[in-house]
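All protein chains but one are shown at their positions in the complex.
Now for chain A:
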Amino acid sequence: MDEEPERAKRWEGGYERTWEILKEDESGSLKATVEEILFQAKRKRVFESHGQVRLGMMRHLYVVIDTSRTMEDQDLKPNRLTSTLKLVEYFVEEYFDQNPISQVGIITTKNKRAEKLTDLAGNPKKHIDALKKAKDSTCGGEPSLYNSLSLAMQTLKHMPGHSSREVLIIFSSLTTCDPANIYELVKTLKALKIRVSVIGLSAEVRVCTVLTRETGGSYHVILDESHFRELLMFHVKPPPATSSSECSLIRMGFPQHTIASISDQDAKPSFSQAHLDSTSGGPGLSMGGYFCPQCQAKYTELPVECKVCGLTLVSAPHLARSFHHLFPLEAFQESPLLLHHTERFCEACQGELKDKSVFTCPSCNSVFCVECDLFIHDTLHCCPSCIHSRSAP
């Protein structure tokens, strides 16, 4: 706290003590250390593949955000609440990108009560709008773990057995105010197979440790904002399914997208079922859309659960998005550049190999540079050379 008067502006505080990790080499140049740091940052994401483990692909996740008094603390810039909301927005987008047939709901807790910000839904827009509006809300009082968990449980216990029920709590306070014995609630959660994970913003709290250990979730406390982001991203990937989750055949509909224009004879404008309840005042009438194959109700976006007949409507690319979790790409082997005299160009981007190490695919032995390797594992999920060998997935 002595350094505070020395800092001219608040935001400069984020850069304190970064000089400690830089070391000079013999000639006094920092270049080697800086390159090393950049290289490590690129490779930081460790791809731990679960191997042949069944994954919970259809997920129902509740995110509980603590909006108590401690969230006004400014150790995350500009304050904990704004930083958390921004990261949760990013998390929601990534979550729907990786798990297109899953659902998310948001709960906030303050003043010893818990309330639902958004219901469980499969459409990211609603959640992101609600999170943006929540930035203006005030923080106060104490959070209540019991109330937020029981609120989440009320909806999750009705979810079908084949889906994975999860709760992710972002907990910043060190106290909680509960109306009843929380350890009883933990037993109920365990019986209902709800997995609770906690990300702590302040310090480790014993009740959270017990909660996560009993229900099979994970508990981490953040170091700084980038660590917070990493911990959130850890929850984007589908978790291994518990042994007690049921496997069933889910009935789904694959509606056709009709693009009708005014010049068509039969085209009639109609309302979308999803917009009937909305108060956002968007254009209600539209010409084309997706029609449920069972009851012909119209929707403008997929995936959605039909309000009339209850059939889940998805499109084939949504299911295809999740396939890379089921057939994960192996990590490439890292080897120093000096061993590879013959190849001077990366197989994928045709650029020269300049970094100090190159990556080799174990099945086709092609050589890739660092950026291509990161891109292949993060976004592409298939080796560009292996797919030239025409083997069916």
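Assume contacts are C-beta pairs under 8 Å (C-beta built on N, C-alpha and C of every residue); 3 or more make two chains touch, one makes a residue touch a chain; residues count from 1.
The working rule: contacts and distances are computed from a predicted model.
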| item | value |
| --- | --- |
| Chain excluded from display, named as in UniProt, from "AP complex subunit sigma", "General transcription factor IIH subunit 3", "AP-4 complex subunit beta-1" or "Sorting nexin" | "General transcription factor IIH subunit 3" |
| Of A:184, A:224 or A:246, the residue in touch with the unshown chain | A:246 |
| Candidate in contact with the missing chain, chosen from A:217, A:239 or A:255 | A:255 |
| Chain A residues that touch the omitted chain in the full complex | 54, 57-58, 97, 161-163, 241, 246-259, 261, 293-294, 311, 315-317, 319-324, 326-327, 344-352, 369, 371-372, 375-376, 379-382, 384-385, 387-388, 390-393 |
